[in-house]
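Shown here is a partial selection of chains from the complex, left in place.
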Amino acid sequence: MRLQLSTWPEVENYLKTSRGIIMPIGSTEQHGPNGLIGTDALCAEEIAWGVGAATGALVGPTIGVGMAVHHMEFPGTVTLRPSTLVLVIRDYVTALADHGFERFLFVNGHGGNIATVRAAFNEIYAELRAERGAEAPNLRCRVISWWESESVHALSRELFGVAEGSHATPSEVSVVQYTHPNHIKEAPLDPPIAPSGPFYDARDYRRRFPDGRIGSNPGLARPEHGKRLYDAAVASLAEKYQKFVHEE
Amino acid sequence: MRLQLSTWPEVENYLKTSRGIIMPIGSTEQHGPNGLIGTDALCAEEIAWGVGAATGALVGPTIGVGMAVHHMEFPGTVTLRPSTLVLVIRDYVTALADHGFERFLFVNGHGGNIATVRAAFNEIYAELRAERGAEAPNLRCRVISWWESESVHALSRELFGVAEGSHATPSEVSVVQYTHPNHIKEAPLDPPIAPSGPFYDARDYRRRFPDGRIGSNPGLARPEHGKRLYDAAVASLAEKYQKFVHEE
Amino acid sequence: MRLQLSTWPEVENYLKTSRGIIMPIGSTEQHGPNGLIGTDALCAEEIAWGVGAATGALVGPTIGVGMAVHHMEFPGTVTLRPSTLVLVIRDYVTALADHGFERFLFVNGHGGNIATVRAAFNEIYAELRAERGAEAPNLRCRVISWWESESVHALSRELFGVAEGSHATPSEVSVVQYTHPNHIKEAPLDPPIAPSGPFYDARDYRRRFPDGRIGSNPGLARPEHGKRLYDAAVASLAEKYQKFVHEE
Amino acid sequence: MRLQLSTWPEVENYLKTSRGIIMPIGSTEQHGPNGLIGTDALCAEEIAWGVGAATGALVGPTIGVGMAVHHMEFPGTVTLRPSTLVLVIRDYVTALADHGFERFLFVNGHGGNIATVRAAFNEIYAELRAERGAEAPNLRCRVISWWESESVHALSRELFGVAEGSHATPSEVSVVQYTHPNHIKEAPLDPPIAPSGPFYDARDYRRRFPDGRIGSNPGLARPEHGKRLYDAAVASLAEKYQKFVHEE
């Protein structure tokens, strides 16, 4: 059940049976020569919708632009400053909490978001405590990236081995090839497996990873691999969501 | 051409021929008993994509949650505070300006966004002037709501007359019925035409407009009307975009 | 009754009979070769005082510096960033609401303020809702520019026709000539009627409108015209204020 | 020369001969039973105008609402939060610095402003250093309260002795009686000299000083005393301004 495709009386009814909601959050950033700029947003959104379908959970509006400061040397990347992203998450969560939602599972598509999302959760807790004291709602916010499960990890390893890398991975590119089959791109990848390593700001990133990939060979991506990864991610997250909303 | 469905080398190429970009902005807010909560976001996004297709313009990521403070008494509404929305627009525009984009046409789906969007444009101009002085890029930002054209107005009048109203209108509901035919909702509307008038905060809004509609009868919405409105809006905006990017 | 010319016991008494207040807001920005930099602030302030005299309403402190980012290429212009103006309005309104004021009519002298003022109203509603929930005061904030009435429009048209333009207009210059007769300036205006059109940032504004005027011939301004415009504006706003404070 | 009563070409000319400007800053807050709420704003403004007349200096727009958090238990007080006032001063100064102004003398009418004004100066220096580095303009900002001079102190002592007190003083009330003779108020003052002492927040202030005065007997105020104080303040500040703008 997608919030944007529901009416307000439908949401009112939903709240009679559940206080949980799934919040997709991704990023709009370069994903190498053949990965879509929307890869992280599309993965998070599609998988969150899948979890919603599997569990009956409501799925809120996607945060499609995240914290991608380090990708800014590549045209097309859009980023929120961490301080802005904190406010966006604060506004989404407190608006929904105002209606009675209490458990927020953020389904994340971008590793670079995690720190800021966690900072945001504590910003929310602190602000509500300041404003409402003992009357503050008992919110529970959690973030899980779609690839954070044994089954997805195992599948990535099986399908791509060391070519998985850590940015513009064949796994995420595959998922988007599966969900957006009309937008599969071809591009030369040289070297096939990109260099790896740590990085600092955007210029440093581009110097180390000139085509944007880190440690990956997304030329191995296939829509059929994407389907398997998608299904595994949805299954794993559906189970985690159920636990999360029923946890004492 | 959608930014999220492009690769960074494709955006790099695009920038060789154009400095313009279309930015959809909507809202996630109640739209009466039968209107989708995502109505404004979906209208803006779909119409912006249509304009992109018609003109070859790049279409950036949708801002799907806008300024909907006054709808907060209806479950499911999500809102950014105006101050947050200003920062979001600031971050989107300055990130894209960093890549060389200079002309930003915001295709808007929600009247309540306009004031804040305009404030944001001036915040951006002021901040860039402070930070870069004479080296600040020559940005031009404009916002046009999809219904702001003679042709769309005429069509709304023809199709719905006085039942158009100003919130949860049969026009916008029709557009979404056309773009999202699997999500057409039925709901009793009593009275058929909702009351009209000014309003202040969210509680005041709900008191005056108990089911969320203002002056409208969205029961008249039909997908086929939506198609006509959509086509008229795309045609009008495509023309305005062309003028905008070529204006001296 | 002007707040700054009252004592606190007088305000305490006023609050026993009324919860309404008039808030003048203008701008301190270039107004062409012969218009005073304070034109918008002085018009708003003088007309607000007139409305106060006509209705017995309390008139709060003038916000004399507004949102004038686009005039910054002309010496003497002072501007608040939109984000600052939002906070200023937030602080004025919440301070007065703390004393019991509930209805705020902003009498505006500058078109460039309107978007930010409206954003501020929603920022206030959102913040009070977050902080006080159901205990938030029932504030009603409205902004009306002094020229927004049939009678003032008709008079401008009659007096100046197409030479009215949209910035540094003969109407506003006339009002200030009437209220500040010792500060009437003479300056050559070439061409007599300035160019018109849209604009973006401050540099763009100056390039298009080299002496600061838009579409106007303020050489036609006369104090006696100013008196008629002033009287019409005061009468119209006094009526609107009465409706506003008595509206259910 | 008042900025708001000048045209932009006049300011352009002024800048050819001087980089200095006088900035009045006051407060809109309770001033006891017979003191006007605008006392601090009116004193600062009128005295600043006097200094402008005496020296030929340009006088900027008055900041009429200052930091009056501690007076908020008295109806009619308006206050900016310190954080807002910092931004207001930042915006005023950086806008004027953009035109070439370099020396800013704030003529202050309210002791409660001083800390925040000084914080603001350093905020400005820090921000300009961050944004412009070695290219930052060489701004010099100073704040002097109108009563900060030997001559004014001596006069207050002579006229009012121990009844001067520290808030709602006969000196400041006298100045406003002189500048605004039509707004002289009568009110019983019991006890004639108000209690003295430190205070913390607004509730604490009201508990200690129930009618708003601190240590003063403003019943001694007279317009003719006000004239002497006004003249002494203007003379002293005019001299300080001349030194300030010519200081190496």
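Per-chain residue numbering starts at 1, and chain names A, B, C and D are given in the order in which the chains are listed.
As a working rule, contacts are C-beta pairs under 8 Å (C-beta built on N, C-alpha and C of every residue); 3 or more make two chains touch, one makes a residue touch a chain.
Since the model is a prediction, treat every value here as computed from it, not as a measurement.
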item	value
Homomeric assembly size (copies in this file), of which only 4 appear in place	6
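Simple rule for what comes next: only the chains that are shown with their structure count from here on.
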item	value
Chain hops separating chain C from chain A, counting only touching neighbours	1
Distance from chain D to chain C - Cα centre to Cα centre, in angstrom	24
Where chain C touches two or more other chains, by residue	72, 79, 81, 83, 129
Overall pattern in which the protein chains touch one another (line/ring/star/complete/other)	other
In contact (per the touch rule at the top): chain pairs	A-B, A-C, B-C, B-D, C-D
Residues of chain C touching chain A in the complex	129-131, 133
List of chain C residues in touch with chain D within their complex	2-12, 15, 28, 30-38, 41-42, 60-62, 64-65, 72, 74-81, 83-84, 87-88, 90-92, 95-96, 98-100, 180, 183, 185, 187, 212
Interfacial residue positions of chain D with respect to chain B in the complex	94, 98, 131-132
